[in-house]
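With one protein chain held back, the other chains of the complex are shown just where they sit.
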Amino acid sequence: MSENLITPENLVYKKTKSMTDRILHYCPGCGHGTAHRMLAEAIDELGIQGETVGVAPVGCSVLAYYYFDVDMQEAAHGRAPAVATGIKRVFPEKYVFTYQGDGDLAAIGTAETIHACNRGENILVVFINNGIYGMTGGQMAPTTLEGMKSSTSPRGRDVKSMGSPLKITELIAQLPGTYFVTRQSVHTPANVRKTKRALKKALEYQKLNKGTCFVEIVSNCPSGWKMTPVQSNKWMEENMFPFYPLGDIKVPEK
Amino acid sequence: MKGNEALAEAAIRAGADAYFGYPITPQSEIIEYLMAENPEELTGMVVLQAESEVAAINMVYGAAGCGKRAMTSSSSPGISLKQEGLSYIAGAELPCVLVNVVRAGPGLGTIQPSQSDYFQAVKGGGHGDYKLIVLAPATVQESVDYVKLAFDLAFKYRNPVMILSDGIIGQMMEKVELFEQQPRLTEEFEWATVGKKPNKDSVIVTSLQLQSEEQEKVNLRLQAKYREVEKNEVRYETHNCEDAEYLFTAFGSCARITRKAMEMAREKGIKVGLLRPQTLYPFPVDAFHQLAGQLKGILTVEMNAGQMVEDVKLAVNGQTKVEHFGRFGGMIPSPEEILNAMEQKIIGG
Partner (left out) sequence: MNEEIIIAGFGGQGVLSMGQILCYSGVMQDKEVSWMPSYGPEMRGGTANCTAIISDEPISSPVLNAFDTAIVLNQPSMDKFEDAVKPGGLLIYEENGMTRKPRRTDINICSIAAYDESVKMKNTKVFNMIVIGGFLKVKPILDLENVIKGLKKVLPDRYHHLIPLNEEAIKKGMDLIKEENKLN
């Protein structure tokens, strides 16, 4: 019975080419998997799998190179934009992206992020912002919200002593080197579609040599936030989005 | 030509694909020269001033991961900052060349010449069990020739190669013959991220292994490579060693000053020779071992508090007396003091 069902005309969904068959190690309900898939689909829709070189960060997505079926380099913590600069400068015709979390991009790698964007490196920076260090077990991130609890802010983030959450994306958008800066999410089908459109556009722009494209994806961390996936998405809508509003921040001038 | 400028010219001529650097005295002439020469027009070589030494070495990582000839240069404090990236490059087995025009430390130290980064250079420098191949030029000519050699060795072993220069070699001017312009690489290496090929696995450049069993395999592979390097790549120079009863040993600029001391000693009738390691890793262990039998003592002369002397002692393994003479903090030993140290510490001691 079931054998008969597996036929091409019954196919409604399949793995996109630029993702491997490896099982994702991400926690149930985490946004990384969807974000990976959208980026891979964008690559495949543009037909650039063989011309793409990605850079994985240190953080939850440290193993991203197992999941993307494109050539990839693993960078030291925070250094992905510098590594991507090295790649893009010797291969200006290739599509180069980094995939980084908030700790990697907005704490230890702030200098690399800002300067790569300021030089207008023709790369795509994908920034997953879930307000926490997921891989090391839920410590405070530069983007952790005020009052938000983490293992290193057990009484909630006190902005007086710990600083305020960093809106790095708004900061990046001010740099003349950036061409397209947007903030998206992957928690509803509609948002997933928008995110994919943004990623695809950002990759297309790379051909124009107009500067850095920066796509932030506000995401959840059910394990780090100690919530169920559903709760975490609701919490994200209620708490993250007011501070990190979705939408384009800088769009190319017509 | 000035040592640093000659070295920069050699990078262009060696067919380097990319240089990433950050200014620091006494080596800023390297990036200044490259920017002025604009090799992007001549050969297509990329020259970029990074926001930090940390970024520069990671740009090198990216370009090296693409199978390109990438290099960076700095001086001691900047080289410390590059150690993280170097460890990743060694771990991911990527080829690259880096130049350390050593100045005195610790800390900000002084900008004057020193050899106090010997340990850092030959023992790995960053975290993890790895080695750099370390070349120590003593002349402007060698600064030039070693750039080409460094790229060759880096690609032969897929390992970072350091040229350990110092403020004297970098700042001095002398006659130099430049080699012919070499073509840039056109080869696509199978280990490099050049874009996934149809029906082939994607290439991953990484130094991460989640399983200890896998990491140990990496370490064993690295160690096997280092044994090959030790077997094939030792380079050194000897002067007046045939009848020597005593031996000076020194590297880099210090070896030239020491050579003057040796000439003065010979004039006084003291039978003293000089062994100058040109590769600091791999160290010329056998050369010392073989000479040790005929010697009454060895004086290592270094612009540091005694670093190479440890490797000399290991090589000699107790066969003869080994002492160290050094000046540091940017002070340069004079031939007179070196000869005096030989007489006091070795001959009379």
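Order of writing sets the labels: A and B. Residues in every chain begin at 1.
As a convention for this text, contacts are C-beta pairs under 8 Å (C-beta built on N, C-alpha and C of every residue); 3 or more make two chains touch, one makes a residue touch a chain.
The shown structure was predicted, so the numbers you read here are calculated from the model rather than taken from an experiment.
**Q** Among the chains included here, which ones are touched by the excluded chain in the whole complex?
**A** Spelled out, the missing chain touches these shown chains: B.
**Q** For the full complex, which residue in B:G167, B:G273 or B:G297 touches the chain that was left out?
**A** B:G167
**Q** Going by the contact rule already stated, which one of B:S143, B:S165, B:S207 or B:S253 would touch the omitted chain in the full complex?
**A** Final answer for the missing-chain contact: B:S253.
**Q** With respect to the chain omitted from the figure, which of B:A8, B:I57 or B:I111 is a touching residue?
**A** Checking each option in B:A8, B:I57 or B:I111, the one touching the absent chain turns out to be B:I111.
**Q** Tell me which stretches of chain B touch the chain missing from the display.
**A** 25-26, 110-112, 167-168, 171-175, 253, 256-257, 259-260, 263, 332, 334-336
Note that only the chains that are shown with their structure count from here on.
**Q** Just the number, please: Cα centre separation of chain A and chain B in whole Å.
**A** 39
**Q** Quick check: in the complex, which residue numbers of chain A touch chain B?
**A** 20, 49-53, 55-56, 62-63, 65-66, 68-76, 79, 82-91, 94, 111-112, 114-115
**Q** Spell out the residues on chain B that touch chain A in their complex, using ranges where they run on.
**A** For this pair, the touching residues of chain B are 17-18, 20, 46, 48, 50-52, 54-56, 58-66, 68, 70, 84-85, 88, 92, 193-198, 202-208, 210.
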